[in-house]
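Structure in C-alpha cells, see below.
Heads up, one of the protein chains got dropped from this complex, but the rest are sitting where they should.
Each chain gets a letter, A, B and C, in the order it is written, and its residues are counted from 1.
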Amino acid sequence: MNCISCIDYIIIGIMVLSAVFAVEWRDLLAAVVGMAAVSLFASLLFFFLQAPDVAMTEAAIGAALSGAVFIFAIKRTRRFETEEEEKPGWWVRW
Amino acid sequence: MIEISAYYFGAIALIMIGLYAVLVKKNLLKMLVGLSIMETGVNLLLISIGYINGKSAPILSEGVGPKGAVDPIPQALVLTAIVIGVATTAMALSAAIILYEKYGTLNIEEIRRLRG
Amino acid sequence: MVSILKRSLAIITILIIGYWLAVAMSHIPFGQDKMLVGQYYLNHVKDQTGAVNAVTAIVVNYRGFDTLGEVTVLFIASTGVGALLWKRKRERTARVPGSVVLTTGTRFLFPFIVLFGAYIFIHGHLTPGGGFPGGATIATGFLLLYMAFTVYEIPHKGFEVTEGLVGMSYVAVGLIGLLIGSYFLYDWIWQTWHVGTVGKLFSGGFIPIIYILIGLKVGTELSGIIDNMLKEGVSGND
Partner (left out) sequence: MNGQYASLLIAIPLISAFFVPVIKAASKKAVMPFLVLVTAVQTAAAAWVFNEVYTTGKPIIVMAGKWQPPIGIDLYIGHFAALFVFIVAAVSFLLSIYNFKTIKIEPIDKYAMLFLLLMLGATGMIATGDIFNLFVFMEITSITAYALTAYNKTGEAAEASMKYMILGGIGSSFFLIGIAIIYGSLGTLNMAQIAQLAGSMNATAAQAGLALLIFGLAVEAELFPLNAWAPDAYQAAPHPVTVMFSAFVVKAGLYAAARLLYLMQAVGSWHSVLKLVVIMATLTVIVAEFSALRQRNVKRMIAYSSISQVGFIALALALGTQAGVDAGVFHMVNHAIVKALLFIAVGYVAVELGGDEVENFRGLGRRMPITAFSITIGSLAVIGIPMFNVFWSKLRIILATVDVGYTWAAALVLIASVVEAVYYLRLLHVMWFERSGERITESAALGAIMLLLVAVVIVIGVYPDYVWNLAQKAGADIFNVAQYIKNVPLMGVGA
C-alpha cells in the first residue's frame, strides 16, 4: 500500500471535497474559507510527507494570510456571486 | 488502468478543480480562488515527489543521518512557490478591487459589456 | 442549454489534461528514493553550511539566488499593490471597534506574537520555520492590531524605508561575498571562519543573518499589503 498511516486517505478526501465546495459555493466568504481549509489540510499532508518547514509556511502564509487578503478584497467589493454563466471564458475570444 | 498514489491523485484533483474554476466561473474572485487551489495542488505534487517511504524530515539533528531523510530540494522549491503564489494573489486582488471601483461588478461578462 | 454544453466541454478538456498528467506521473514512482543532487546536500550540509536543517541550508545557502528572487517577488507584490491602490488621500473605513476581548487580548498578545515570529526566524537553521513563516507571524500581529483598533495604522514611511534598507542589506551581504570570496552570495562567514558549533544557535554562517533580514522584510511587506488592502480612498479625491 502506498498510504503512510492510512489517515491520509481520509484527509485527501476531505481536502478534495473542500476544494469542490470552495469552487461551487455562491457565497464568496464561504468559498474563501473553503480555500483556506484546502490549504490547511494540504499543510497537514505536508506534515505527513515529512516537510515541517513547508507545513508551517503553508499554514502561516497559504492559509492565514492569503485568506485574510481575500477577505479584505471581498470587504471592498461584494460578497455574492451574481448570475449564471453562459459563455466560455473571455480570453477564448479576441 | 494507470495506478498512481493517493497523494498524486489528490494533487491532480486539486489542479483540475482549480483549472475548472478558472475556465468556467465568471466571478473574478472565484477564479482567483481557483488559481489559489491550483497552486496548492502543484505544491502538494512537488512535495509528494520528494517523499521517500520510511524516512524522516531533513533536519539532521538527533538520530537522523544523511541516509535517513527525505529529499530536501522539493521542500525548498515549494517554500519559494508558496510565497510567490501569495504575491500573485495579492496583486490580482488589488486589480480586482480597481475593477470593482470602476465597473461596480466582478462578473467578467458584465465588465466586458460595460466596457463596450 | 448552451451553458451546459460549454461547461461539459470545459470538463472534458480538464479531464483529458488530468488523465495526461496522471499518465505522466505514473512514471514517477511514489515513495522511492530518486535523489541525485538531494543526497549530496544531505551528506554535506553540516560541514559545508553549518546548518542542521537541510531545507534552510538549501533555501538560503545552496540556492540562495532563488531566495533573493523570492524576496524580490514579495517586494514587487507590496510595491505593486501600493501602486495600484494608490490614492492621494486615504484612510481606514472600519466603523465597528473591536470588542473588549479583542482589544485587551491584542494589547497583551502583540508583543508575544512579534517575539514568537522573531524566534521562528532566528532559529531557522536549527528547527523548521525560518524567515518566511516568521515574517508572516509578525504580519499577523499587525493584522490583529488593525482588527482591534479602528484608527490604527502602521508607520508607513518607516516601514517603506526599512523594506528598502533590509533588501539592500541582503544584496550587500551577497556583494561582500563577491568581494571576499569572489563569488556572489558566497557564505563568507562560515566558509572563511567556521564560527560556532553545528547544532547551536551560533552557527550556520550567514543563514541566521539572512533569515533575520528576510523575516523583517517579509513582516514589513505583508503588513504593508494588509494596510493597502484595508484603506480606501476618501471620496471626492482621486
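Going forward, a residue touches a chain if its C-beta (ideal position, glycine included) is under 8 Å from a C-beta of that chain, and two chains touch if they have at least 3 such contacts.
None of the values given here were measured: they were computed from a predicted structure.
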Option touching the unshown chain, where C:Thr106, C:Thr137 or C:Gln191 are the choices: C:Gln191
Of C:Leu68, C:Leu126 or C:Ile212, the one touching the omitted chain in the full complex: C:Leu68
Where the unshown chain meets chain B, residue by residue: 15, 18-19, 22, 28, 31-32, 35, 38-39, 42, 45-46, 49, 73-74, 77, 80-81, 84, 87-88, 91-92, 95-96, 98-99, 102-103, 111, 115
Where the missing chain touches chain C, by residue: 20-21, 23-25, 27-28, 34-41, 61-66, 68-70, 72-73, 75-77, 79-80, 82-84, 86, 88, 157, 160-161, 163-165, 167-168, 171-172, 174-175, 177-178, 181-187, 191
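By definition in this document, only the chains that are shown with their structure count from here on.
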Where chain A and chain C are represented by their mean Cα positions, the distance between them in whole Å: 20
Gap in Å, rounded to a whole number, between the CA centres of chain B and chain A: 9
Contacts with two or more other chains, residues of chain A listed in rising order: 2, 51-54, 57, 61, 65, 69, 72-73, 76, 85-88
Overlap residues in chain B, where contacts from two or more other chains coincide: 5, 7, 9, 13, 20, 23-24, 48, 50-51, 53, 57-59, 69, 75, 79, 82-83, 86, 90, 93-94, 97
Complex contacts: residues of chain C adjacent to chain B: 6-7, 10-11, 13-15, 17-18, 21-23, 25-26, 28, 30-35, 37-39, 41-43, 45-46, 52-55, 58-59, 63, 66-67, 69-70, 73-74, 76-78, 80-81, 84-85, 126-128, 130, 132, 199, 218, 225, 228-229
Touch list for chain B against partner chain A, complex: 5-7, 9-10, 13-14, 17-18, 20-27, 29-30, 32-34, 36-37, 40, 43-44, 47-48, 50-51, 53, 55-59, 69-70, 74-75, 78-79, 82-83, 85-86, 89-90, 93-94, 96-97, 100, 105-110, 112
Residues on chain A engaged by chain C in the complex (per definition of touch): 2, 51-57, 59-61, 64-65, 68-69, 72-73, 76, 84-88
